[in-house]
Structures are given as C-alpha cells and as structure tokens.
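We show some of the complex, not the whole, and keep each chain where it was.
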Amino acid sequence: MNTHSRKLLVIITEAALEERITRDAMRLGAHGYTAVDVRGAGGGGKRAGDWEADRNVQIEIICDDAVAAAIAEHVQRTYFEHYAVSLFVSDVHVLRPEKF
Amino acid sequence: MPHRPVRNPMDVVVYFFILGVLARLVRSDLRLPGALYETLSIYLLLAIGLKGGLEMARQPVAGLVPQIAAVLALGVLVPLVAFPVLRRLGRFNAYDAGALAAHYGSVSVVTFAVGVAYLADRGIAYDPHLPLFVALLEAPGIVVGVLLAHLATAHRADLGPATREVLLGKSVLLLVGGLAIGWIAGPQRIGEIEALFFGLFKGVLALFLVELGLVVGDRLRDLRRASAFLVGFGVLMPVVAGTAGVLTGVAIGLTPGGAALLGTLAGSASYIAAPAAVRIALPQANPALALTAALGVTFPFNITLGIPLYLATAQYLEAYTR
C-alpha cells in the first residue's frame, strides 16, 4: 500500500461556529472537511446537545502540515478566547496525495 | 345557582412544563431527541405566523402603520432601559449587560403561545395581527443590545452579523413566511392544512413544554450559582417591560386581550433567536448568564404569574379608560 503522510486536524466546538470555521479552513487551503453533531463536556461545562444553543460539532480536516498549522493558528487566534473549542492534530496516511 | 369553581390560573400546558422540570429534578434520564425539539419549534413558528396571516386576511387591520411604529419603539426601549440597570445595579461588564439586554429586548415565541392558549381558554379575544408584532419584536431588541455593548466598549459597532443572523434566522423567517402565506391564501384557501397547523397547535405546544421543562430543569443547577441580582432581574424585568407593553397596547387601541399579549411579548425574553445572534455578535459575553435568566427565571415566571398579571392589568386599564 503506497501511502502518503498527512495531518488530521480535529476541531470540536459550538455548533454556531461550524459555518465560519469550515469557510475559514477552505480559504486557508483545506480541500474538504467532514462534520458531525456531537455532545460533550470540558472547561466550559456540559453541552448535552439537546438543542441548538447546547450542541457541539466535530470538524475533521485532512490536509498537509502547513495547512494544518495555518488553520490551527487561525482557530487559536480567532476563537479560543471566547468560544468552547478543543483542537488536536494527529498523523494519518492517505492513498491519494493530490486530494488532500 | 350552580357552584362556580375557582379558576385555576395556569393553563394545562404549563403542567407539561412542570413535568419536564420534575423529570430533571428527580434525575430521570428522559431525553427528547434533538430532531424533535427543532421540529416542534419550526412547527410553532410557522403555525403562529399562519394563524396571524389568516386573521389579518379575514378582518383587515386599520391604522397599522402607527401601531407598527409604536411596537418597534417598544422593542428599542426595553434594552435601553435594561442595559444601564444591568451595568450600574448589576455591575455586569458591558458584554454581559448587552447580551442580557438583547435577550430581554427580543421576545419568546413559546411564551406568546402560552399566552394565546391562556386567552383562548377564557374565551378572551385579541387583535388578529398580534403575530405580526411577534415578528417585528424579534430583531430590534437584539440589535440595540449588541449596539450598546459595542458603544460601551468603544468597539467599532459592526451590527451587520447580528442583524443578519436574526433577520435570516429561522424565527423571523418562519413567522414572516407563515404570515405571508396565511395572508395571501386567506381563509377560503388555507383549507385542509388547518388540521395540522391549528388543530394540533395546543398539543404540540404541550409536548414542546415538556422539552423546555427538561432544559430548564438542567439550568436550575446553574441558578444556584447565579447572583441574587440576576434572579431578581429575571422577575422584575418582565413585570416592568410587560407593564410597558400593556400600556403601549392600550395606547395604540388594542383590545384588552391584545394588550395583554403585547405585554407578554415585551415581558418575555428570547431563547431561540437571541442566543444564536448574540453568540456571534458578542462572543465575549457569557452565554450561561442570559440563558439562565431567560429560561430559568423569566420563562417560568411569565407562564405562571406573568401572563395573568398582564391580562389583569389590561382589563383594569380597559375598565378605567372607558
């Protein structure tokens, strides 16, 4: 299996930010994203996902190192202070390097 | 003469709210699917709009322009009063004060629906175009609340996002859409969709109140941490704004039922349109504060004591001014 290294950037945040963050990510060089409604708890308390104001979204972005760094830094700068955001990066392998 | 029972002040739908709150207090795992919450709120907004549009088609409203102006003024006034109170007496920072002012400046559609049910239960009529006022009152309060926070913090007051968010949010869109459809279609053509949108209205409201009870039950824990000021504000603000609403209603010539509903609107605090818009426009504000006050204090107050109070005030004024 001939694979290529990429980053998987995962952002877990308030549902209200989904559109903004995905738009920002595409502008910063991501070729795509995947999103799913989740619930959770963290420093900002419990977000049980029962209604709009209480729902989280998990956004996954596969991209190269530079784009991952750019998006992570942008999210850190723009949203960390005032919104509930968790963000982590891991190493993944993809088959089609041109796609991600 | 037959025994006339003492009238229970609460509409039956309020019991469903209490059931939801109790479920949380006894730590039941009862949970309504998120999709149901959204479906029911879409239904309620559309149905209220339709009903209003239909009534307006049935009995055209005279002198609408001055009434609209007065109602918009009311929507601007409420946050203008709330903000300095929150800043000075409540010692909130400008962001939190602005956020709270925005929530109380806007309106709660479900509180309005409970008010409508309360009047219907008593056979009290109200002016057909009240749902139009619901739509009119959604936005201005939010915009003013956000504006006040921006001015107080010397931010460049960019109201674009908040205004966009609330005008294109589902509340205004479905209310106005429903009004337009009801008004264009009129009583003859609305026909068979009545069974869903009007026949089931009160039952759906009851179901939605179970859900809202669960949400409020969750918030009661936050309430213990809330300041006494916030709780007091959550009770007094609706009384003050509600009375202002009733007075405005009487002044612009609404029926007592209509004035009571305008009081209900003015006294209610938004938890659908405002939280979404304020989260984007005032990210610095703590969203828990406004939700705790609006949902945990003001909403229960209004559906139990507030609405009867606004109606009594309207009826008193009506008798007095006649």
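Going in written order, the chains are labelled A and B, and every chain counts its residues from 1.
Just so it is clear, contacts are C-beta pairs under 8 Å (C-beta built on N, C-alpha and C of every residue); 3 or more make two chains touch, one makes a residue touch a chain.
Owing to the predicted nature of the structure, the values given are computational and were not obtained by experimental measurement.
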Practice problem: For the entire complex in this file, put down the subunit formula using the displayed labels. | Solution: A x3, B x3
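As a convention for this text, only the chains that are shown with their structure count from here on.
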Quiz item: Using the average of all C-alpha atoms in each chain as its centre, how far is it in Å between chain A and chain B?
Solution: 35
Quiz item: In the complex of these two chains, what residues of chain B are touching chain A?
Solution: 31-32, 34, 37-38, 211, 214-215, 218, 271-272, 275-276, 279-280, 283-284, 287-288, 291
Exercise. Using the touch rule from the top, collect the residues of chain A that touch chain B in their complex.
Key: 14, 16, 37, 45, 48-55, 81-83
